[in-house]
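Other chains of the complex are left out, but the ones given are in their true place.
Think of it as A and B in the order they're written, each chain with its own count starting at 1.
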Amino acid sequence: MYLSGLILEIVVEHITRDKEAYFEKTKKEMERYFQMPNWTIPQKVALTCRILADQGHESGLAGQITARGEKPDTYWMLSFGLGFDEASASNIVLVDDDLNILEGEGMVNPSNRFHLWVYRHRPNVSAIVHTHPPYVSALSLIGQPLVAAHMDTSMFYDDCAYLPYWPGAPVGDEEGKLIHEALGDKRAILLAHHGQLVATGSIEESCVLGIFIERAARMQILASSAGTVQSLDPKNAKEAHDYRLSKKSIEGSFHYYARKLLKRDGDEALQ
Amino acid sequence: MYLSGLILEIVVEHITRDKEAYFEKTKKEMERYFQMPNWTIPQKVALTCRILADQGHESGLAGQITARGEKPDTYWMLSFGLGFDEASASNIVLVDDDLNILEGEGMVNPSNRFHLWVYRHRPNVSAIVHTHPPYVSALSLIGQPLVAAHMDTSMFYDDCAYLPYWPGAPVGDEEGKLIHEALGDKRAILLAHHGQLVATGSIEESCVLGIFIERAARMQILASSAGTVQSLDPKNAKEAHDYRLSKKSIEGSFHYYARKLLKRDGDEALQ
C-alpha cells in the first residue's frame, strides 16, 4: 500500500503535455528520419504490384495498379497478361488517355479504362489501386458498405464510398462514368460484386490504403461472424484518419513494405 | 468550382465507344499478345496438378485431374498414390476406357471411373478437374448450391449444377451415372459431402475454373458468415460469364499460373 502510494505520487509529478505538442514533435522527427529512396514512378508502380501480390491481392489477372505520368494525360500501368508478382519497372508501360501505348511493349488491360475516368475528374489523384482481394470480394456480396471501425483502418472513416450496383465486366466507358460518380471525392470505394478501388495523391498512399482496405474488410467479416461491429467515436476517428494519412506516416509504411519485398526478391522489381 | 466545370467539359468531349467495340479490340489484341508455349497434354495435366496443389486443393490423395488423349477413348491422369504437388509429365499415365494403363507405369486411381462417365456423355469435354478443397468441402455440407455472386466467379453463373445426394466412396459405376446426370450440360457441379467437379473443353479452362470454384465457395462461406449474399443482375452476369470464358482470357490466366509454378519449381512439372 505504502509503496503503491509513493509511486502514484511520482507519477503525478511527471511531465505531461498536450496531445498537440506530441503530434508536432512526431511530425518533425518523421521529416528527419523517414527518408525514401529516389524511386521512379514505374519502379514504385512495380513495387506496389508486388507488395499487393504478397498481401494476397491476386485474383488471376484481375485488378490494376496505375499512376499518372510526368506529362499530362499519360499513365503508367502493368502490361496486360502479367500477374502482380511479375511486375518490374521494365514491364510497366506508359499509355495515353485512350490507352494507346507510348512507351514500353505489350498490351494494355482494357479494364483500365475506368481508371481514366477517375483521373479526369480528380486532378488531385495521382495513383489508383484497384484489386479483388478475398475479404473485400466476400464483403462485396452482401449489400453492405465498408465500416471503418478500427484505429488502423481509420483512413477510411467517412472516406470510403459504396457502389451497390454492378455494371458488368468493366471494359467500357459506362463503368467509368458509374464508378467515378459513386467515388465522388473520397479516397476509396467498395464495388458490389467486384472489389475495391483506392484513388489518392501518391503511389505510396494508394499502396498502403490498398493493403489496409483488405484488412478493414477482413476485420468486418470476422467481427460480423461473431457479433455486431461497433462504431468509432467520430471525433477520434477523424483525428486518427488525418494522423494516419500524414505524408511521412504513409511513406514510412510504404518504405517498410518495399524493404520487405526487396529483401525477398532482390531488386527484380526495380529493373 | 470553375476548374471543376472546365474539367467536366473536357470529359464530355472525350471519345467514348460502345462496349461492343471494346470487346472486339480486346479480343484482337489478346489473339496477338497471349501466346502459350506448345506444352503436351501430359505436361498441361502435370502443371494443372501442381497449380491446384499450390492453391491449397490438396486433400491427401483425394481428387483427380484428367484429360482426353489424342486417340478416342484414351485419357491422361496422374498415377495413383502421388500427390498433386508431385506431378510431372513422366508420371501422367494414359489409360483406356476401362482404366487399364496404355502408357506409363503405376496404378490408376479407381475413383477416376466416374470421369469416364462424364467423358462418354459429353463429347465436348476434354478435361476434368475434380478436387475437395477446403471451402468447397465446407460448402458441400450445408445443403445449398454454389452461388456465383462475384464478377470473378461469373463463369459459374447458371453453369454450376448441384448434386444434393452423396452416393458414398466413388469407386463404382453407380457414382458415374449419378454424377454425370446431375452435371447435365453444365461446366461445373458442387457435390454434397464431397467436393467439386469442373468439366470443360480444355485443360486450361478446367484448371482456371478449378481455381475459381474454390474462390467462389470461399466468398460464399465468408459472406454468409457476415450477411446475406445478393444475386448478380442476370444480363450482366451472362455477359461477364462469356467474357471470362473467352479462349484467350482463359489461356492468359493459365499461362500466368504456370509461369508462377515454373519459377518456383523449375521445370520439374514438364519432365
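The criterion applied here is as follows: contacts are C-beta pairs under 8 Å (C-beta built on N, C-alpha and C of every residue); 3 or more make two chains touch, one makes a residue touch a chain.
Note that the coordinates shown come from a computational prediction; the quantities given were computed from them, not determined experimentally.
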Wait, 2 copies are placed, so what's the full copy count for the complex? 4
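In this section, only the chains that are shown with their structure count from here on.
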For chain A versus chain B, what separation do you get between their C-alpha means, in angstrom? 31
Given the complex with chain B, which residues does chain A contribute to the contact? 59-62, 80-83, 85-86, 97-98, 106-107, 110, 113, 117, 120-121, 123, 132, 134-135, 137-144, 165-169, 171-174, 192-195, 220-221, 224-225
Residues of chain B defined as touching chain A within the complex: 3, 7-8, 10-11, 14-19, 22-23, 25-26, 29-30, 32-34, 149-152, 154, 208, 211-212, 215, 218-220, 222-223, 225-230, 232-233, 235-237, 239-240, 243-244, 252-253, 255-257, 259-260
